[in-house]
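Apart from one protein chain that is not included, each protein chain of the complex appears where it belongs.
Order as written gives the chain letters A and B; numbering starts at 1 within each chain.
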Amino acid sequence: MSAVRPDAALLGALSQLNAEYARAIDDDRLEDWPAFFDDECLYTITSADNQRRGQRVGLVYADSKGMLHDRVAALREANIYERQTYRHIVGLPAVLGSAGGLARSETPFLVVRIMRDGRMDLFATGRYLDCLVETAGALRFRERVVVCDGSRVDTLLAIPL
Amino acid sequence: MSAVRPDAALLGALSQLNAEYARAIDDDRLEDWPAFFDDECLYTITSADNQRRGQRVGLVYADSKGMLHDRVAALREANIYERQTYRHIVGLPAVLGSAGGLARSETPFLVVRIMRDGRMDLFATGRYLDCLVETAGALRFRERVVVCDGSRVDTLLAIPL
Partner (left out) sequence: MSAVRPDAALLGALSQLNAEYARAIDDDRLEDWPAFFDDECLYTITSADNQRRGQRVGLVYADSKGMLHDRVAALREANIYERQTYRHIVGLPAVLGSAGGLARSETPFLVVRIMRDGRMDLFATGRYLDCLVETAGALRFRERVVVCDGSRVDTLLAIPL
């Protein structure tokens, strides 16, 4: 409950990883996105309602790097005329624990969508439930479960979150 | 004015404390909320206008842990049919100083409200003015003054901020 001082190096690496991850998406460098994950990985997008009911099926489910690459390819195919951009604002990460070379963390996020005419709206809020692994000096996602607060997640298929 | 390098361990602990605090509220674990405070504590919610006028009475005023527990009990009583959720996005904390085992910091926040039908709106923005104390290896709030930017804070009584 009360905050024990976390490993400053881990917190720094976690902060940097989250910042880089958000940049890659917002810069539309989707092809760089799979590299944030470990070779053995799980990525899902689900809603808070589903998460509460223990249903982790969600809207997006990928349990290999190949599936992440496939997803990017499908997005590129579908969104030729994409006219909006996105801005992730990632909040402060909470380190939940670490053991055996793995760390667990939770990090809140907010995504703003910016239309071509300059209008902005709140696109999504939620939290990342992450399991992290360090390989070759770099922190990567073994698991990233994206839990959206809203239930209207069917509109979220345009970009990775 | 210019940023002197703060104690990395303190900044890490402050970041973690803020992240944990926001998680507890957004997860609706209100019963865990008083534990973020020191036994000797002050928690208030006020508006920027009141703060400028030197009026720190505010909308919510609690100067003991017992009062924090009472507040949670009252919220539980009142909000049986609570149908919205909240997402705190806490910005980067600024360490203002530390001496004699106490630290002072200021941290901005934004709260999004998510309705049951998925609609989202900006619920509140503001800043936390904190006095922190470390007891038994954990950082806790001796004082958390929540200064809301808007003046419509009468609607803010649903949750702790």
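The rule is simple: a residue touches a chain if its C-beta (ideal position, glycine included) is under 8 Å from a C-beta of that chain, and two chains touch if they have at least 3 such contacts.
Predicted model, so just to flag it, every value in this text is computed and none were measured.
Peer 1: One chain is left out of this view; which of B:Cys41, B:Ile89, B:Ile114 or B:Leu161 touches it in the full complex?
Peer 2: B:Ile89
Peer 1: Tell me, which residues in chain B touch the chain that this view leaves out?
Peer 2: Given the touch definition above, chain B has residues 1-6, 8, 11-12, 15, 48, 89, 91-95, 106-110, 122, 125-127, 149-152 touching the missing chain.
Peer 1: Considering the whole complex, not just the chains shown, which residues of chain A touch the missing one?
Peer 2: Chain A touches the missing chain through residues 8-9, 12-13, 15-20, 22-24, 26, 32, 35-36, 85, 87-93, 110, 112, 114, 116-122, 137-140.
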